[in-house]
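Here the complex is missing a single protein chain, while all its other protein chains stay put.
The block that comes next holds subunit A.
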Amino acid sequence: MQWETVIGLEIHAQLATKTKIFSGSSTEFGAAPNSQASAGDLAMPGTLPVLNEEAVRMACLFGLAVDAEIGEISRFDRKNYFYPDLPSGYQTSQLDLPIVGKGHMDITLEDGSTKRIGITRAHLEEDAGKSLHEDFSGMSGIDLNRAGTTLLEIVSEPEISNAKEAVAYARAIHSLVQYLGVCDGNMAEGSFRCDCNVSVRPVGQKEFGTRTEIKNVNSFRFIERAINTEIRRQIELIEDGGKVVQQTRLYDPAKDETRAMRSKEEATDYRYFPCPNLLPVVIEPGYLEQLRTTLPELPAQKRERFQSQFSLSAYDASVLTASRAMADYFEQVEKICGDAKLAANWAMGELSSLLNKDNLEIGQSPVSAQQLGELLVRIKDNTISGNIAKAVFEAIANGEGSADAIIEKRGLKQVTDSGAIEAILDEMLAANATEVEEYRNADDNRRKKMFGFFVGQAMKASRGKANPQQVNELLLKKLEG
């Protein structure tokens, strides 16, 4: 039997509002437990929610960016369930009238083609606190700092066909919310989490199979693995004569398996109803028009501009625009050195491997865009060679100062005086007289190989400082001469 997969994602993006969605408490991450929980966050009697205007702005900005319908009226509802880290016993969310309606997101597939994934809706809601089960023997600790932070739940249509597409979609949303400045995208801190709805059906069947929902997957790698694991589990289950049960599951990366949390039969009746403490949110068309003017350049637009303005390849442009921070970094470097191709190569090469090695975000880069730009200027004006530049780059990363200071201190300035280079060459050729003799008697193929040997020796003799182009030219003259 041939199977096909249907996937829909629910992404929870924590919006970067300075204060909580319904209270004035700070949303800063990492504060001492319960130090950012007001009477309202604790659901003390008589406390009331007041909607954070920033939350509305950020949600609408997202809606505009995914070309979504934004209705004039949206409404908050109570979702009722008991849990110790949910202080009021209900989560204030949006059921029937979400702030953002139907929209879409285009993703690039591995073969370079584009696929449009529908966005069903995006709604505002409050996050719950955290239950801490370690360090409290026989009890649980409750930290309500996160309770009431602003979430935007972005729900996709079930139009994703495999795990790779799911990751591409999640990455695209992740990139977009950061471009918009509405979410810091920090997955380790839980600012961006993903629920994956997965079902399988025989190829050709129209009806969806029974789906399961994998909750709270918090890295792109795990999204891919969790979905693939779940697809395998469902197919094996059905092929063995079993039935998929609609349920919520949890992915265990250590065992690479998904485990059932609760099934539909046990599902809570959330008893949704309109929250009487909050008035409907009215979005006026003028507000959206004004907001639209504040939309930054979005990833797709930036990609196209990078290709046309900097003559970058589609691949380079898409790598450089994957995050707004990387794109901004690249543009700053390009502006300083005036060479887009060089800037692109360094950003995607040396810089990226440096970041990957230490698992750093671009914002944490030990080499600033200014520093890299200045370094590249020195390649451009022949002060140093590309190879020497790599050493200087490492020194900058180690905190040794600017490119110029390092070049100066280490005496790395490129030798471009042809007299000096000729002297080096003469000395080197004299020391390798046998090889020179051999070269002169060799055929073209052999000569090509040997030429590289002489260049290497010359560069070594100059401790890498000789201008490689001049070395090439002068060496050829001497050998052929």
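In this text, a residue touches a chain if its C-beta (ideal position, glycine included) is under 8 Å from a C-beta of that chain, and two chains touch if they have at least 3 such contacts; residues count from 1.
Going forward, contacts and distances are computed from a predicted model.
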| item | value |
| --- | --- |
| Protein name, per the UniProt record, of whichever chain is missing from view ("Glutamyl-tRNA(Gln) amidotransferase subunit A", "Glycosyl transferase family 2", "Ribosomal protein S6--L-glutamate ligase" or "Iron ABC transporter permease") | "Glutamyl-tRNA(Gln) amidotransferase subunit A" |
| Sole residue of A:46, A:241 or A:411 that reaches the chain not shown, by the stated touch rule | A:46 |
| Identified contact with the non-displayed chain, of A:74, A:88 or A:457 | A:88 |
| Residue among A:26, A:80 or A:402 touching the omitted chain | A:80 |
| Of A:278, A:300, A:420 or A:461, the one touching the omitted chain in the full complex | A:278 |
| Chain not shown, touching residues in subunit A | 39, 42-51, 78, 80, 82, 84, 87-90, 142, 269, 271-273, 276-279 |
